[in-house]
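Complex shown without one protein chain; remaining protein chains in place.
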Amino acid sequence: MNTQLIEKVYEEVRRKIASGEIKPNNIEVAVKEIANCENESKVKNEVIEIEEVKKVKKEGKFMQAPGLTEFVGTGIGDTIGLVIANIDSALHEAMGIDKKFHSIGIIGARTGAGPQIMAADEAVKATNTEIVSIELPRDTKGGAGHGCLIIFGAEDVSDARRAVEVTLKELPRTFGDVYGNDAGHLEMQYSARASLAIEKAFGAPVGKAFGLVIGAPAAIGVMMADTAVKTANVEIVAYSSPSKGTSHSNEVILAITGDSGAVRQAVIAGREVGKKLLNALGDEPTSTTEPYI
Amino acid sequence: MNTQLIEKVYEEVRRKIASGEIKPNNIEVAVKEIANCENESKVKNEVIEIEEVKKVKKEGKFMQAPGLTEFVGTGIGDTIGLVIANIDSALHEAMGIDKKFHSIGIIGARTGAGPQIMAADEAVKATNTEIVSIELPRDTKGGAGHGCLIIFGAEDVSDARRAVEVTLKELPRTFGDVYGNDAGHLEMQYSARASLAIEKAFGAPVGKAFGLVIGAPAAIGVMMADTAVKTANVEIVAYSSPSKGTSHSNEVILAITGDSGAVRQAVIAGREVGKKLLNALGDEPTSTTEPYI
Partner (left out) sequence: MNTQLIEKVYEEVRRKIASGEIKPNNIEVAVKEIANCENESKVKNEVIEIEEVKKVKKEGKFMQAPGLTEFVGTGIGDTIGLVIANIDSALHEAMGIDKKFHSIGIIGARTGAGPQIMAADEAVKATNTEIVSIELPRDTKGGAGHGCLIIFGAEDVSDARRAVEVTLKELPRTFGDVYGNDAGHLEMQYSARASLAIEKAFGAPVGKAFGLVIGAPAAIGVMMADTAVKTANVEIVAYSSPSKGTSHSNEVILAITGDSGAVRQAVIAGREVGKKLLNALGDEPTSTTEPYI
């Protein structure tokens, strides 16, 4: 049985799982039926291998290194991390960056804003940098949400680079409670102690626990928000919807603060109701990495 | 080797090329391998089965009921209908909802705003509810238009639920004159008597005939609008384009009012020219359900 056939079988299995024709725990039987030729253990192993390769590729480890000193790395969601040691003075002005920052770190992505902001929040805690700007394009490659453009300012290029590195390193974790299916997505975030990126993006108080509850399509987000705030004694920092606070994304975004236990509890409650509702529109929503909340 | 199998193999090859799994110069080998290990009749049956499942699923019949009292139902365009009996007071304020409404009904969708608004208009006629807000995310899952978030306010939860139910029930009809192909979409709507949802969304006079003529890409919409208003004696209520009145969607949206016969005639004239023009960019545009105008 050669690679093409394995891939063919794998594709068939994947499609059938997606369409609900077979359940994950019937995979082995299904693969056997579809392959209908070779011995099952071999197919199983090869399917696992393909999954492994796809996962690694998705995480950006197979990227083509561009051979530029400004390039730092890539991550989930077509995230790219860059650094500019001495930004051109005319561009500096056009971008509206504070003059004290000669160096900037750049994080940009097609898919995701929350995960990158939360990761950047850890980066500003860990480095001598500031958040210059956070912009949210209407993106996600045809999905319902945002992409992002985050700029760190630093006096020294090594600080800017370090901030970008920390952000990229944190991404697999902060993508943990992002769940998606064909119909939409859910995103939950939690930080025991918000720092300057969270403050910049959501206006949340620095040093306090912070939670994010996002549902798309927006109707699901309304329901998640209501559930979250009813579950525990939390304070609403911001409530954003398609025409207010988003870039016309199809999301409701609830940002909350309060006691760390309460915030965590509220976020989890929002997640559970969101998963059920998004499942009503399609397949079971799944995380790309591992849930952390 | 029959047509279905050829198409099946063709699709497989196309997907593998797109995903970079095989290179164009290996097509011959790949096709041979894929074709070789398929049992033709089996593949044929499976393709039909998968198509069947996809179709049924698209119509929302396979949804996973979430087991929540707040869930009302789903519809075309990833539409979801929800109800909240007693919305949290802090969220109530953050959402800017009038204090007299304890209960809200929620309609949200990835694809479509016009069909949902027209359906909601019938719902407010039929129930003791008001339209709290209509928001238009830039969505349609990579298409050229909007999704929606519509909120009904009610003093009693049974009224809110009824409004959501009526909206979902009307949707197959109001999606009747939505035509699409790969290049864009057209949407026509007509109501003999506009009510509060139409007033809220387009500023049209309540109680009068109302028509909607939408074309995407926007250039087609300009032409449809010109044809519509030249055809019959109607009054322009609103003219929206990518930078004004839309959420940067690639649409021109003409809202008209006037004598019911004239409005209907204008809408039909817009539809006919729109279908010809969209056909110039792709396949013949088709309706998902049945035209009603």
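Going in written order, the chains are labelled A and B, and every chain counts its residues from 1.
Everything below uses one rule, namely that a contact is a pair of C-beta atoms (placed from the backbone, for glycine too) under 8 Å apart; a residue touches a chain by one contact, two chains touch by 3 or more.
Quick caveat, the model's predicted, so the values are computed rather than measured.
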{"item": "Residue of B:His92, B:Arg110, B:Arg138 or B:Lys208 touching the missing chain in the full complex", "value": "B:Arg138"}
{"item": "Residues from chain B at the interface with the omitted partner, ascending", "value": "1, 3, 6-7, 9-10, 13-14, 20, 27-28, 31-32, 35-36, 138, 141-144, 183-184, 217-220, 222-223, 225-226, 229-230, 235-236, 239, 241-244, 246-252, 254, 273, 276-277, 279-284"}
{"item": "Hidden partner interface residues of chain A, rising order", "value": "60, 63-68, 70-71, 74, 78, 80-82, 84, 87-88, 90-91, 94-95, 104, 106-110, 135-139, 141-142, 147, 149, 151, 247-248"}
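We adopt the following convention: only the chains that are shown with their structure count from here on.
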{"item": "Cα-centroid distance, chain A relative to chain B, in whole angstrom", "value": "27"}
